[in-house]
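Scroll down for the structure; my scribbles are underneath it.
Excluded from the complex is one protein chain; the other protein chains are retained at their positions.
Which chain is which? They are A and B, in the order written, and residues in each are numbered from 1.
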Amino acid sequence: MEHTDLDNRLPEFPRDRLSNVSTSVTTGVDVAPKKATFQEVVSSMPLRVKFASLWIVVVVVGAIYAKIDTSWLGGSLPLQDPNFQTNGFDRATGSFGTGEPIEGMSAAHWLGTDAIARDTFARLVHGGWVSLVVVVVSAACGVIIGGFLGSLVGFVRGRTETVIMASVDVILAFPALVLLLALVSIFEVRNLFVISTVIGVLSIPAYTRVARANALAISSREFVTAARAIGTKPSRILFREVIPNVLPTLLAYAMVAAAFVVVVEGSLSFLGLSVQLPTPTWGNMINQARRDIKLNVAQVIWPSLALSITVLSLNQVGDFFQQRRAVKGSNL
Amino acid sequence: MGKVIASRLARLVATLLAVTFLTFSMTALLPGDPVNAILGVEAVRDPEVVAKIRADLGLDDPFFLRYANWLKDAATGDLGQSYITDQDVLTTITQRLPVTAQLAFMAIVMALILAIPIGVLGAYKQGKWQDSSTSAGVQIALSIPNFIVGIFLIWLFSVRLGWLPASNWNRITTEGLIQNLKTAILPASALAMTQMAIFSRLVRSDMIATLQENYILAARSKGLSDRFILLRHALRPSSLSLMTIVGINFGALLGGTVIIESLFAIPGIGFRLINAIYQRDIIVIQGITVFIATAYVVINTIVDLLYAVVDPRIRKG
Partner (left out) sequence: MGVTAMRRKSLYRAVAFLAAAGLIAGACGGSDDSAPADTSEETSEEAAAEEPAVEAGDEAEGDVDTAIEEEESAVNYGGSISVGVESEATGLRPWEDTCSSPCYNMMIAVYDKLMEQDVSGAYTPYLAESITPNEDFTVWTMTLRSGVTFHNGVELTAQTIADMFPIQQAGAAGSSAVSAANLVSVEATGDLEVTYTLSQGGSAFPASLSRAPLGMVFEPAAAAADSEGYSMAPIGTGPFVIDSRDLDNETTFVRNDSYWATDPDGNALPYLDSISFRPIPDEGTRLDALLSGTVNAMQTLRQGTIRDARAARDDDGAAITLYEFQGNNVGGGMFNTAVPPFDDVRVRRALVLMNSQEQVIEALGGTGISLPGTQWFSPDSVWWSEKVAEAWPQFDFEAGVETLTEYVNDPGRSDGKAVGEPIDAELSCPPDPTLIAAMQVLEQAYTASGLVNVTMTNYDQQTHINNALGMDNGFIGSHQVHCWRWSDDADPSVPINPALAPPTAEVAEAIGLPGVVSPLNFTNWFSPTAFQAAVAATKTDDFATRYGLYESIMLEFADQVPVYYSGHTATAIGTESNIVGLNSWHVPSGELGIGFPNAEGRWSEVFIAS
């Protein structure tokens, strides 16, 4: 409900530098915010956000199912083996397969083939898996660790806040890409899980700040003051009231951060420093296709599109959820 | 005020110590014989040379002593010497720093030139078609990785149209400003796209918040024109966060130009770092990482201090 009583507004809290959201939320009565139902959320989405969500769902489901499918279910999907070279020697026929490398779209290969005649569409779908893992692991790392730390300091404040924020800032001080490059090259780390965890650790400061800003806002709300007044243990307030209310904003931020993380992983694999080939990732597909860009530019376009649209969708959805929290109108 | 500065400086020192310690540990924790890693395959495996390296780098000393010595050297500017190229690391960095700094600076300026008007427009016409279309365009710019933009720019402006060179760098000192700009503009544009998106979103959201303030309403009721209010009263406070982010991003760009420099063959720090990584030149990797991290921390602290000084609570009195 729009609220125009300017004098009742909450004091401004320091704007978090890494989130473009102002966290002032007002409702008519000062109780814990009501959770909207799934239906309400979806129906309030503009069309583009609906499409974006759909794309993300498709990518995620596709990647997961493809992974399970090829590992355990023996290929029930109409999806080819992403690592199978269709022009390879076939023992059964005693001759080479009929696939052509760097081909265009065809009935046999919906998006064509890559430099060694592997099906591009299959590789694209499987490529989503790596991005998915990186996003989920790093987001989990950020939300859990960063979210907890930020809520804690936002709620408790004082010395704890200074110490924890200072320590967290040390991580922030590291230029992420450089650190990743150094780590991958010096320690020869190519394990997907490790890379994702490192990215996750590097994003903790951002999550901490978002959580802190929100926890500050929540902590000065009347229902929290009331809870304190009736003698509820602080830890209970923290876990029961503060964190659950910080979580939605954090998750919204996670989507925006996810977009960024997908680009980082793409850059790493573009440089050849991410997971080992032959595992397909969108970044290394772009890198491989670049060599033959003059033969068939489409092979560069498909993974680029996949990457860009996914990043775009994550941004759209993340923005939408962030903006739901800010409902004031302009005075101009 | 003094207290704020003191605490920020204390933080700076602590962070620097942590950062240098972490970087140093990375290379000190290398698996295998560090001499192998440092010398690379291409050096003479003469036992005398190996002994000399071990003595030079103090590889037989305890860890903390090594760290202390290395820190002492680094503080006086001695970041070591690459055993693969025989080049002094600090010299390497100082030769390349102006190039990367120029790229970063140009990228930010170009981004700001586009971002501020777009952000203001979006905030002013929030929810209307001007807002959604510019937001959409900005979103797209944010979503396309910069190396893809770079590839496309080379193809269009260099190969197809032949207006600009495809690679390398013309230094201002030797070739003059025009030639320099010709080589700088494509890579800077590739970098600017993402920055522009970030900045314009920030301007837009900050300005939306500012436009909700009391004094805007007051100004309106005084009869001042929208344009006047936008530019004079709304932009300045909104630009506070922007300046903060600009500062931080400049520092981040110093380390973030790696891919673009590789693509365009630009002799900056990122390029040198990538080469060091491919050559497994441990000393250079360490030196450059420390340098970039330090620059980043220092810039962050300066921005922090400026923010504290210009904080609206103090300004509003």
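Just so it is clear, contacts are C-beta pairs under 8 Å (C-beta built on N, C-alpha and C of every residue); 3 or more make two chains touch, one makes a residue touch a chain.
Owing to the predicted nature of the structure, the values given are computational and were not obtained by experimental measurement.
Participant: Identify the residue among A:70, A:151, A:249 or A:288 that touches the chain left out of the display.
Facilitator: Candidates A:70, A:151, A:249 or A:288; residue touching the omitted chain: A:288.
Participant: From the list B:140, B:166 or B:299, which touches the chain that is not on show?
Facilitator: B:166
Participant: Which positions on chain B touch the chain that was left off?
Facilitator: On the chain B side, contact with the omitted chain comes from 36, 40-46, 84-87, 92, 95-96, 151, 154-155, 158-159, 162, 165-169, 171, 174, 262-267, 271-272, 275, 278-280.
Participant: In the whole complex, what residues of chain A lie against the chain that is missing from view?
Facilitator: Output for chain A: 83-85, 87-91, 94, 96, 101, 115-116, 185, 188, 272, 276-278, 284, 287-288, 290-295.
Here is the rule we go by: only the chains that are shown with their structure count from here on.
Participant: Could you state the distance in Å from the CA-based centre of chain A to that of chain B?
Facilitator: That pair's centroid distance is 23 Å.
Participant: Taking the touch rule as given, give the residues of chain A at its contact with chain B in the complex, in rising order.
Facilitator: Interface residues on the chain A side: 6, 15, 17, 20-22, 24, 48, 166, 169-170, 172-179, 181-183, 185-187, 259, 263, 266-267, 270-271, 273, 286, 290, 293, 300, 304, 307-309, 311-312, 315-316, 326, 328-332.
Participant: Can you list the chain B residues touching chain A in their complex?
Facilitator: Where chain B meets chain A, its residues are 11, 14-15, 18-19, 22-23, 26-27, 30-31, 123-124, 126, 136, 139-140, 142-145, 147-148, 151, 201-202, 204-206, 208-209, 211-214, 216-217, 220, 226, 229-230, 234, 241, 244-245, 248, 251-252, 254-256, 258-259, 262, 273-274, 277, 280, 282, 285, 288-289, 292-293, 296-297, 300.
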